[in-house]
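Heads up, one of the protein chains got dropped from this complex, but the rest are sitting where they should.
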Amino acid sequence: MSYKPRQHKVLWFLRVIKSLLINQYALMMEYRAEIALWALSGILPLIMLGLWSQTNIQDLIELQGFNLKRYFLSAFVVRQFTVVWVIFSFEEDIVQGRLSPFLLQPVPLFWRYYTSHIAEQITRVPIVALMIMILSVVLPNSFWLPKFTELILTTFVIFLAFTVRFMIHWAFAMSCFWVERASSIERLLLIPYLFFSGLVAPIDTFPKEISQIAYLTPYPYLLSFPANLLSGHHVNIQLNIMILIFWALFLFLISTLAWKKGVKHFTAMGA
Amino acid sequence: MKSKFNKYINISMVLLRFWQTSLAIELEYQLNMLIELVSVLGNLFGSLFILSLFYKSGPLLGGWNFFEALIVLGIYMILEGITTSILAPNLSRIVNHVKNGTLDYVLLKPIDSQLWLSLRIISPWGLPSQLIGILLIIYSLVSIQVDLSLFNILIFFTCLFASSLILYSLWFLLASTSIWFVKVWNATEVLRSILVAGRYPMSAYPRGLRTIFTFLIPIAFLTTVPAEVIIGRVSNEYIAIILIIAAIFFAISRRFWKFALLHYTSASS
Partner (left out) sequence: MSMASISVNALTKNYSVSRKTPGIKGTLKHFLFRRTETITAVDEISFSIQPGEMVGFIGPNGAGKTTTLKMLCGLIHPTSGDVSVIGHKPHSLEPGFLKQITLVMGQKQQLLWDLPPLDSIKVNAAVYGISPRETNNRIDELASMLGLGNELNRPVRKLSLGERMKAELLAALLHRPSILFLDEPTLGLDVISQVRVREFLSSYNERYGATMLLSSHYMGDITSLCDRVILIHHGQIIHDGSLITLTEKLAPLKSVRLELNKPQTRESIGKYGLIEDYTDTFAQLLIPRKALTSSISNILRDLPVTDLEVSDPPIEELIRQLFESGENLSI
């Protein structure tokens, strides 16, 4: 008896997600010029590639067969598809008074932002593809063709990494319920990401103690792991994926608790 | 002569008013101060850490020793602070003026519109970065035993002024394109992401990038050349070059703004 309505609920939810995705994709297509510029502003890994290519980085890295160009080009791609701006959106929605109507809808607000981020990534695909094509002309002999299965696996891992990064920001976005201008936290979150994720330097170049600290945070798994995977470097895939899933679940738990408290606080304020 | 003097007095009164009001807004958000401090310190330690990694692989980075490279980083941090204090808060609002139609009010004020749009707001949150940048430069200059004479300090601030002017002109040029293209308001973010290259001496880059950063986007003149002048790697005549480049860029930005306004006033509705 209880099976059928449950199944309906799942179907209903999938339909909601699907329509949200379609809707957000249409919206993002309107912003494609803007998104192209955002994509263009993700060139940091390429600048770093330029710097590292002039040094004796290979002496620092124990990893066998480490390929610098591949690493930073992969980091560039991973970075393109793990961009998150949910704190900013959430704060804007609160300030503009859009939160109350959203709260009245039966779908948790989380899904609205999550699908909007995914829709943005889909919009990015052709833009990034074009950028890679241009790069392959500018940097000949540095491109490689990953195996099809590797590509599928990497796509999945990038998606997982994006989800974890999204969850980190979503958890911090909850502070918008209590403080004004929480969006400056977004700037703060960028710092550990910048230095601990492997975006500006491969984590293998770090001194032992510091890389140990880095691996205690979720950041290396967000960029270094997928980038190494895409480069064809040797990484422990199962372990890294497990850790990503652990972080996703952990952050989901925390943000759900914070969300409940926040909504209570918000509605108690009579906003 | 007197009326010109009065005009400048008047403009500085206006600016003081502007800044008083904008500081009043910002200081309502005290939490920002803390976040900004943490973020600047985090950035500093992160940058120092990355720099130390470069020097682990060799004693020189593009021919620069560690302390010399620190001066480049210091200048970068000062410019970053200026960006946070003045450029970002003012110039990113131009597009809003265009979108909301309030640019009309700006144009109808008996004051230079470029001045109004560029200096209306000053944000205190760029100060920590500027301070730390200056400290970093002093520390490095002492470490490599550069004479901190009044003359050298004067040279330093002249260079800094020139490179700020170049930076401003680049930002303003991009920001004023929003008069045509409201949808690509974030073009300045692309500029910002490229300017990150200014954290390190230009000679540390491969030749292709070096050419781009010197001639296409003059990042070399923002941080590296001023650092070279202060250290004494190049002769003081280089100041003239930076100043000339700054003057050219500034003139272009003013011309371009006039041109953009011509378009605005002949096409807007």
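Chains: A and B, in written order; residue numbering restarts at 1 for each.
The rule we apply is simple: contacts are C-beta pairs under 8 Å (C-beta built on N, C-alpha and C of every residue); 3 or more make two chains touch, one makes a residue touch a chain.
Because the structure is a prediction, the values reported are computed rather than measured.
Note that of B:111, B:148 or B:240, the residue touching the chain absent from this view is B:111.
By the touch criterion stated above, the residues of subunit B touching the omitted chain are 10, 13-14, 16-18, 20-21, 24-25, 100-102, 104-105, 107-111, 262, 265-269.
Heads up, the rule we're going with is that only the chains that are shown with their structure count from here on.
If you average the CA atoms of subunit A and of subunit B, the two centres end up 30 Å from each other. Here subunit B touches subunit A in the complex through residues 29, 31-32, 35-36, 38-39, 42-43, 46, 49-50, 53-54, 56-58, 61-62, 181, 183-187, 189-190, 192-194, 196-197, 200, 204-206, 208-209, going by the rule given at the top. Residues 31, 33-34, 37-38, 40-44, 47, 50-51, 53-57, 59-60, 138, 179-181, 184-185, 187-188, 191-192, 194-195, 200-201, 205-206, 210 of subunit A are the ones that touch subunit B when the two sit in their complex.
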